[in-house]
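Removed from the display is one protein chain of the complex; every other protein chain stays in position.
On to chain A.
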Amino acid sequence: MRTELTINGATHALEADARTTLLDALRDHLGLTGSKKGCDHGQCGACTVIVNGRRINACLTLACMHDGDEIVTIEGLGTAEAPSEMQRAFVAHDGYQCGYCTPGQICSATAMLDEVAQGWPSHVSDDLTGEMDLSDAEISERMSGNLCRCAAYPNIVDAIRATARKEAAE
C-alpha cells in the first residue's frame, strides 16, 4: 500500500506491504539505516525515532499509520561532518562502544531533554509540577528504555548532562 512519509523534512512515497513497520520502512525501503533493530518488539530502544516531537519505538508501529506525520531520525539530527550537540557529546564522552544502540540513544536523549523542558515528571521526580532538576538519577531513569549491552551508561549520562548544561547556558 502507498503511504506518504515526511522524514527529516523530506517527503517519501512508500509502496510497501501493510505489515511493514516504520522501522523496516526506514531501513529496508528508504535506505535510512541509521535507526537500528535490536529486538523488533519494543524492548530495547535501538529503533527510537522522533514522531511529531515525541520519541517512539519505530518497530512498534506500522509505517502506514504515519501518513502526514513529521518523523525525525538520527540522520535528521546531524551528520558525521556536522553533528548535533548531542552527537558531539556522545563522541567526546565515549557514550557508546559498538555503536549499535547509539542512534536510538541519541534520538531518545534529544527528545527527552524536550520533555524535561516541558516539565514532564518521571518516576524519580521529587515533585510532579514545577521546574525539573535534571539530576543523574533523572537522566538514568528517563533513558532506561534504551538498552546498551556494551554498557556505556555512565558515559551516556555524562554526555546528556553536558549537552543539557550547554543548552541551558545558551
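As a convention for this text, a contact is a pair of C-beta atoms (placed from the backbone, for glycine too) under 8 Å apart; a residue touches a chain by one contact, two chains touch by 3 or more; residues count from 1.
The working rule: contacts and distances are computed from a predicted model.
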Leaving aside the chains you can see, what is the UniProt protein name of the one that's missing? Options: "F420-non-reducing hydrogenase large subunit", "ABC-type dipeptide transporter", "Putative xanthine dehydrogenase" or "Septum site-determining protein MinD". "Putative xanthine dehydrogenase"
Thinking of the whole complex, not just what is shown, which of A:A10, A:A80 or A:A169 touches the missing chain? A:A80
Which of these touches the unseen chain: A:H41, A:R54 or A:R165? A:H41
Which residues does chain A use to touch the chain missing from this display? 16-17, 19-20, 24, 27-28, 31-41, 43-44, 46, 73-75, 77-81, 83, 87-88, 90-92, 94, 96-103, 106, 124, 136-137, 139-141, 143-158
